[in-house]
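Written out below as structure tokens is the structure these notes cover.
Just one protein chain is left out here, and the rest sit where they should.
Lettered A and B in written order, each chain numbered from 1.
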Amino acid sequence: MAEIKIENVTKRFGDFTAVDNANLTIEDKEFMVLVGPSGCGKTTLLRSIAGLGMADEGRIMIGGRDVTYLPPRERQISMVFQSYAIFPHMKVYDNIAFGLKMTKVDKKEINRRVNEAAELLHIEELLDRYPNNMSGGQRQRVAVARAIAMQAEVLLMDEPLSNLDALLRLEMRAELKKLLADINATTIYVTHDQIEALSMGDRIAVMKDGLVQQVDQPTTIYDRPANSFVGGFIGNPPMNFMTGQVQKDNGQILVKVGDSLLTPASFIQEQVGKYEGDSITVGIRAENMETLVDPTTDAIPVTVDVVEPLGSQNLLTVRIGDDRVKVSTHPDLAVRAGQKVWLRFPAEKIRWIERQSGKVLYS
Amino acid sequence: MKKRNWTPYWLILPTLIYLALFFAYPMVRGLILSVWDDEASLRLQSTASITSDAAGDLPQGTQIRLLDRQGNLLSDEVADAANLLTEQWFLATGVDVEGNNIEGWVSENRLRIREEAEDGTPIMGTIRRKLGSTADPLTDIHESASSVSPVIAKVEARTELFVQEVATLEVWFQIEGENETGETLTGWVPSRFIQVYGDEESGRIDRANQGAFTLEFFEKMVNDRFFWPAVRTTLLLMLFIIPAQFVLATVMALVIQARLRFNSIFLYIFSIPLGVSDLAVGILFFSIFTQNGLLNSVLQGLGLITQAQPYLTADTRHWILIAIWLAELWRATSIVMVIVVSGLQAISDEVLEAAELFGASFWQRLWHVILPLLKPSLQVALILRTILAVQVFAVVIALSGGDIVTVLANETFRQYFEFRNGNVASAYAVFILALSMLSAVFYLRAVRTQQELS
Partner (left out) sequence: MSKLTSETIALHKRMQARQKLNRTFAYVTAILIALWILIPIFFIFSMAFTTQETVRSYPKNFLPFIPFSTETMQFFLNSAGIVPGVINSLIVAILTLVISTLIAAPAGYAISRYIFPGRNFFRLSILAVRAFPIVVLSIPLAVLFIRVGMFDSIYSLALMHTALALPTTILVIGSVFASVPYELEEAAQVFGCTPFQAFRHVVLPLVLPGIAASAVFTFVLSWNEVFAASILTVQNRTLPAQVLFALSQSSEAYQFAGGFFMLIPALIFMWFIRKYLFNMWGQVSK
């Protein structure tokens, strides 16, 4: 059992609060991804869990044990570092065996585990080499092998793929995901890449400015972001935001966007209605709008500014009121820049966002 | 075909030329100087001319008999040589025994100068009278300034001659002596190589012009009464200074790496000794250990002693060594610290964190990660320090005057300066070089880095 509980953890560097009262529970054997822009405190939080920087306040529990003030070696954890932190003076074998040697594991057992880890990462032929002339990908594999050879119940990964080139990153992502599923450790994985987060995590914790914004499953994070930051950070292209005016017409709550009116879905009418006479932010993902080339009554007429063919889809940039909106369309739909099209907004896909707080309204 | 870019070669060319001229060449010369006796033997010529055939070599120091002498025009480059015997010849005009007006050369042995100009230039002289009954009473006048040139006239004693010109000749001797194999050789040599004894008929070969390989200088060095004390002291200092320096330097490096407040000021203070000369450091510690210096003043002030204790005397040799040890520790630890700090800075934080995370305690990290990664730096520092320790010089002079306690560099200096023996000094220098190289090789082997292994 290695459930990780982070309770009210705060970490400051001088006047700067890197992690602000974070609360997070990672279930046993869960794959949790910490994601956020650089400087959001995700790495600091990970390092607090690792013990590479004590939390100023709060408590960290691993498997029911309070480890807040324990040095790293007593926390029974394992880690993959961003720069890999391969010991340059040791052969790959000794690198992988390092942690086991330090914790005085039996020699035969070390040998077995090192070979097993090397086999899992396909680096058996590197075991006898020094890391000097290895490629980034090879070092990365060594770093992961060293971490999993420990067979710790908790595995921490600090942006392990960020130093690889794009193609290799794609390859390693899938391989890592499969590997981590097999070894069954509680994993905390830090990344700034939202696609990595979406594709790998059992759950995702999105952080910004030291605060945990939302913790949930990838699909939920994507579909039902807690606030405009999460909506804008997760997904490519990011969620579109438009300014709308809430008004009441015949008891019906309507939102005016540009020159057109949108009707909130029935289950959210009441919530949106609270902002009557006020402005509200309308959020919708690019793929959730339907593009029609012929005039339609329940669709908003817009002019296409830019067409970006991406192969699997075409990305249109259109203007609604003062806001630019990205719309993804089927590649077969022939649209040129300057052409007029009609966008249909499915009511249940629209997210209504409070302007001040950026909070998304849910029923 | 790719065209080779010659730019870098042009850029390093001045360095190469400079180092060849002022480093490689003197280095080779130094090596040669220590095993090559420039004046091993003297070459005898078959006639009194440097261009004549060689008549064999006699070793320096050979006792010889002088058979004959002759003057030869003195060349400018040997005009200042020691032991030079010269005679002057005059181009003179006058009337010969037959009453003809003549002009020819006569030796100063035959012409007594009677009148000189204000600057000492001879103007007029008279022919000396010849002593001995059997000799020809007339004096030969030669065609040129040499006793072997044709005689053009003869003059009587007391004839007045007017001097037109003066020439200086170097005397050459025809000598006879035995070489190492007992063979007797005869030949002509210039006077500057010969020391003539009082009887004017014998002498010894004082200097020589033929070089030969010799171990004589190394023998002289080893047999010098200061050699073994110097070796002992140098090695002793090396043995005690270097470990202490490494410990102190590591402590200093860790303090600097701890990033305390005022770190910049600590760094400044710690690096001051780096810019202080060994002479100044010697004087610094002299001011502490001298009889009325700081140490005695403090001890007396604390009431620990009642009168000044002598430290830097022949009877308190151990105190001199301690003072040298402290002075070297003071002076040269900074450089080790700087090297260790830059070595520490080169170790990435993540590597140390990884070691910590994978279960290594502080001492395990130090032993398994930090020290192995510091190896190249330590190696450089060790080699550098040893080379400096082997050369320790001015500190010793300042603290002991260079007599009571002596070191190899000091003996090199003494041989060169006091005894004017560049060869033995070079032998010392070569010995120091060998010692440095040996220790460098030793460290490279002992502290082998993994790059060399792979």
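The rule we apply is simple: a residue touches a chain if its C-beta (ideal position, glycine included) is under 8 Å from a C-beta of that chain, and two chains touch if they have at least 3 such contacts.
No experiment lies behind these values; they were computed from the predicted model shown.
S.K.: Which of the visible chains would the unseen chain be in contact with across the whole complex?
M.R.: Hidden chain, whole complex, touched shown chains: A, B.
S.K.: Which of these, B:67, B:151, B:222 or B:274, touches the one chain of the complex that we don't see?
M.R.: Result: among the candidates, B:274 touches the missing chain.
S.K.: Using the touch definition from the top, which of B:54, B:73, B:239 or B:346 touches the missing chain?
M.R.: Touching the chain that is not displayed is residue B:346.
S.K.: Against the chain that's been left off, what residues of chain A make contact? List them.
M.R.: 7-8, 54, 59, 66, 68-70
S.K.: Which chain B residues touch the hidden chain?
M.R.: Chain B touches the missing chain through residues 5, 7-12, 14-15, 18-19, 22-23, 25-27, 29-30, 33, 248, 251-252, 254-255, 258, 260, 264, 266-280, 283-288, 290-294, 296-298, 300-301, 308, 330, 335, 338-339, 341-343, 345-346, 376-377, 380-381, 383-384, 387, 390-391, 393-394, 397-398, 401, 408-409, 412-413, 416-417, 422, 425-426, 428-430, 432-433, 436, 440.
What we mean here is this: only the chains that are shown with their structure count from here on.
S.K.: How many angstrom lie between the centres of chain A and chain B, each centre taken as the mean Cα position?
M.R.: Measuring from centre to centre gives 75 Å for this pair.
S.K.: Enumerate the contact residues on chain B facing chain A in the complex.
M.R.: 348, 350-351, 353-361, 364, 368-369, 372-373, 375, 449-451, 454
S.K.: Along chain A, where are the residues that touch chain B in the complex?
M.R.: Residues 50-52, 71-73, 77-79, 81-90, 98-99, 102-103, 129-130, 132, 146, 150.
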